[in-house]
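Left out: one protein chain. Kept in place: all the others.
Our next item is subunit A:
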Amino acid sequence: MEFWRVPLDTNTIEIAHGEVHIIEDRCKGCGYCIEFCPRSILAFAERFNAKGYHPPEVLRPEGCVNCHYCEIICPEFAIFSVAAPPPAPTA
């Protein structure tokens, strides 16, 4: 996310991190989680699940902020996120 002015307390804010879990065989491939993920970290997988749908897969696991939106928009109880320790600093 780009800011036109960096907030003064930006160094003190701890961004939550999450780990996305997908129960692939429940997925019916509606794509809601992929479309509405605010961090756009999900995409359709190449592979099929047991029902012949393409389940979502996590493209950038470090991008998840544990907002749970995929979990609450999913009509199939097939995806959820849990709080995770922050990833190792890259910079």
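As a convention for this text, contacts are C-beta pairs under 8 Å (C-beta built on N, C-alpha and C of every residue); 3 or more make two chains touch, one makes a residue touch a chain; residues count from 1.
Methods note: contacts and distances are computed from a predicted model.
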#### Entry: Chain not displayed: protein name in its UniProt record ("Glycine--tRNA ligase beta subunit", "3-methyl-2-oxobutanoate dehydrogenase (2-methylpropanoyl-transferring)", "NADH-ubiquinone/plastoquinone oxidoreductase" or "Thiamine pyrophosphate-dependent enzyme")
"Thiamine pyrophosphate-dependent enzyme"
### Query
Which subunit A residues would touch the chain omitted from the figure, given the whole complex?
21, 23, 25-26, 28-32, 35-36, 51, 53, 71-78, 80, 82
